[in-house]
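And now, chain A:
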Amino acid sequence: MTYLAVAYLGMLVAIALWTWTVVQRSRRLDERLEALERADRGGTEATKKTDG
Partner candidate 1 sequence: MTFPQTMAKALLNLDDVRVRRGMNTVLDGCSLRIETGQTVVLAGVNGAGKTTLLEAAAGLLPVENGKIQHADVVVRDHEGRTKPSPLSVGLTLQKNGMMGSEVLEERLQCAMSMNGNNVDCGPFLNAFGLTHRANDLIAHLSQGQARKVAVLAGLLPAFASKVPALVILDEPDAGLDDASVEALGGWLNELRAMGHGLLIATHDERIMACATHRFEIGQEMKTHATPPEGVNAQQRPSKPVKRITPGAFGVRMHLRTLMWLNTNAIAGLLTLGILLSFGDFMGELNQMQRLGFVLAPVLAVALCGEPLVVATREERAADWWRGVCGRSPHASWLPLVIGLVFSLLSSTALSETLDATIVGAGSLLCFSVWHGVGWMQRSTQRLARPQAVFVGLLTPVLILPYSLFVSLLS
Partner candidate 2 sequence: MKWGEALLVLGFMGIGSTLLLALLWAPSVSINAFESPAAQRIFYWHVPAAWAAFIAFGALFVGSAGWLFQRSEWMWRLHVAGSEAGLACGLMAVWSGCVWGQAEWGTPWDWTDVRLNSFGLLTLLAIYVVLGRNSQPDGVETRDTFAAFGLYGFVLVPLTYVATRIWTIRHPGPVIGTGDEGSINGEMGLVLLLGAISFTVFIVGHMIASMRLTALEQRLESMLSMRDGGA
């Protein structure tokens, strides 16, 4: 029963880690994309002001 519990828990931890990695990667990408979009918007507004 012990090896069974170890095998079970090992797999549970493994899929938890895998899921955590996917969610974290997704969050980091979201943040990076938002930062890039903010920078782009900032650049466009600055250009508009200079033009005006």
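The candidates came about this way: all candidates are chains of the complex that A comes from, given by their letters.
Brief remarks follow.
Heads up, the rule we're going with is that a contact is a pair of C-beta atoms (placed from the backbone, for glycine too) under 8 Å apart; a residue touches a chain by one contact, two chains touch by 3 or more; residues count from 1.
All values derive from a computational prediction rather than experimental measurement.
Chain contacts in this complex place chain A in touch with candidate 2, from the set 1 or 2. Every residue of chain A that touches candidate 2 in the complex is listed here, in rising order: 1, 3-5, 7-8, 11-12, 14-16, 18-19, 22-23, 25-26, 29-30, 32-33, 36.
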